[in-house]
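Before I ask anything, here is the structure I am working with.
The full complex has more chains than appear here; those shown keep their coordinates.
Note that the chains take the letters A and B in the order they are written out, and that residue 1 is the start of every chain.
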Amino acid sequence: MSRDPRLEAVNRILERLFPITRSLTGEGNRETLRTLQEIAPIEIKEYASGEQVYDWVIPDEWSIRDAWIKDGDGRKVVDFRVCNVHVMGYSTPVHETAMTFEALSPHLHHLASQPEAIPYRTSYYKRDWGFCISHRQYLEMKAHGGPYEVMIDSTLQPGSMTVGEVLIPGRSSKEILISTYFCHPSLANDNLSGTVTTAYLAAELAKGSWAHSYRMVFIPETIGAIAYLAHNEAAMKAIERGFVVTCTAGPGPLYMKQSLDPSDPINRVCHNVLKARDGEFKTYPFDIHGSDERQYSSQGFRINVATIGRDKYYEYPQYHTHLDHLGFISAASLLDSLGAYMEAIGQLDCDILFRNTQPHGEVMLSRHDMYPATGGAQLHGADKETMSDLDRILWLLFHCDGEVGLWDVAQRLETDVRDLYATALRLEEKGLLERVHP
Amino acid sequence: MSRDPRLEAVNRILERLFPITRSLTGEGNRETLRTLQEIAPIEIKEYASGEQVYDWVIPDEWSIRDAWIKDGDGRKVVDFRVCNVHVMGYSTPVHETAMTFEALSPHLHHLASQPEAIPYRTSYYKRDWGFCISHRQYLEMKAHGGPYEVMIDSTLQPGSMTVGEVLIPGRSSKEILISTYFCHPSLANDNLSGTVTTAYLAAELAKGSWAHSYRMVFIPETIGAIAYLAHNEAAMKAIERGFVVTCTAGPGPLYMKQSLDPSDPINRVCHNVLKARDGEFKTYPFDIHGSDERQYSSQGFRINVATIGRDKYYEYPQYHTHLDHLGFISAASLLDSLGAYMEAIGQLDCDILFRNTQPHGEVMLSRHDMYPATGGAQLHGADKETMSDLDRILWLLFHCDGEVGLWDVAQRLETDVRDLYATALRLEEKGLLERVHP
């Protein structure tokens, strides 16, 4: 296997984006999207703080400049500039010169079960401040006892929430959704990997010619998805399926997470792709816990969103700790996931509704230059190549009634939807099939 | 296990009701219902003889005062006052002073297969008279040869058919049916047991507060159900499911008989209840033979009626003979069946249609005081108690769309519908769920 020429570029972009402090809002988010514009034609949009979006309100913009805890000797025992995970997301400003450990303790988040890991915590909707530290640091600070000087130099004030969007028009206005979230600070697999993968998907899709249109969104998780749905309600209600791209570059094998309806074509496509690539793989059922499929799957939208990735959120020990760093992921893994997504999209894009334009009896294929001229021979099975093409033609004309999609036809015939689509395009050229836009 | 304090009361009511001669009509039926009014608020109704009810006519009222067969020595060889099963139900009056055995024989019903048992027989719609005797008696009478003096002191004349009704209004006007029949004379399991069980169910339900309304009926089998349907056609057409309570106090284990649609929630509820109580149990499929489910399941109504009981009619040797007496049944068995019915009703009552009032995206649970405040932590699975409550909340908001009932949601989540209902009530209080009355 030759080395993927994109490896260097992916590594570079990961290294540039990893250190940026991202959150629901803020300058770090804008910088991230601006950097990704080098890869894909992302349109950047701002939603103003205070706007009501369904049951939610777009929060104030959070700016964080510095944060630390100093011991009595003025030594920084916790330092935001060393690791931006140290500050709880959306921490309010604070400056206390002499806090006892007892007073400070409720503001310290740590994981007894993973003594070396700095956990990732936020308090978006309850005004609070806090530091996230390793359990080892916590025990040292407790032993020391204080007093401590505590400083968070942050601002929380009206501004806006930043989202990115790429719309790729296809032959049909029917859209497929591809969504990723980019609200985590320096965490690599969850979800810098998904963010970068989505940018590359946008770049690939922008180069191609597609039967469907593609709507790609870069948002902060939860509130971003909700705000995007509120701003694009009609378009989002019309979407039937898509992907949430997350955790794509870990060291583990590919997995899939099913969408809300297990029988939806998107799940069968992902299954086929992963089966063909890896043979065996793990399938997570749809769960009300998860990423933005929670919003897209809600009753008002019921979009079937699936996920392909490696090292799923919740499932790896480094998840939501500072140990989910660049050393945990690899560009090669990311590109392999990207390939799986492109294959799935390639199949999904072929799921068109066609209608036989001449439904009464068979069409006279020879008149349309699509049938061998001499009758009577045992055509069926005689010449494998010719015949399987004839089979595809006859079955397409039999099944395509404007109600059964090409993917379902492919399933019934146990054949590849892309081969079927190629034949369908020829029948469409002859006027024997026509597309149905429901 | 402590002794059920109701055992004495149940035994007393069984002993008082057992000796009464009941039939399709008559004073014994009224006396039975009046006695049961001591337990439950039963309203007694009379339907006049001669009234056309669908394909049937309400029969004349039957009064039976005495009946016997005397041999040549004036000795009573068969005596109604010893056992009221001896007289065929609805026997016309007769007094013949000297009948040969040959002339009498066509009027004698007996069971060669069970020589000691007096069979239970009726001739409701063909005017006739008869005696039911043990095969042993029959052989003795045959050997004796007669002549016999035969007397039945009965009356058949216009009157009325008596039914009992208890209506228990709940939060929704949607009704669940509970029906029992009380037309058998001194037969204990079939169906004095079901009659008494239903009175106790009425007493329990009258004490509680329920999501559904309950319609409870005490009727003579077949003609009673048909007449009740005719008199309450609109209300009965609106009912989707319920129970026919019969044979609840035999010595055997609990069984269930399915309603017409095996997939109806009532069958799944009964299955769950019996599985939880006894682990293993017998399930009889719906059958066009049976009790009043024959009427309730007819095309005009299609009510899914199931039965929970022990020692099902047809299935025990004492069935429809005088051996189905008080010694065959027990108050403890009856109370155990009553408990099973109350559990089933408890689950069934929770099968409400709720609708998420905010279907677009997730609701902001913290705003409604229903979510832990600190984000980022691995909530899923961390604290079993808290989390399973959060799971219930999220899944309820996901599934409850006004079309999927709570029972089906419980099945999908493999959880107890009563826990789900408790959570749904809290969401309803917050205005996040609302009831749908279809």
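Methods note: contacts are C-beta pairs under 8 Å (C-beta built on N, C-alpha and C of every residue); 3 or more make two chains touch, one makes a residue touch a chain.
Note that the structure is a prediction, hence the values are computed from the model and not measured.
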Handout entry: Number of identical chains forming the whole complex, with 2 shown
Key = 3
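Heads up, the rule we're going with is that only the chains that are shown with their structure count from here on.
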Exercise for the section: Could you put a whole-Å number on the gap between the CA centroids of chain A and chain B? Expected result: 56
Handout entry: Residues of chain B that touch chain A when the two form their complex
Key = 356, 358-364, 366-367, 373-381, 391, 394-395, 398, 401
Fill in the blank from the handout: In their shared complex, chain B is touched by residues of chain A numbered 53-56, 89, 109, 119-126, 128, 222, 225-226, 229-230, 233, 288-289, 294-295, 297-301, 314, 319-320
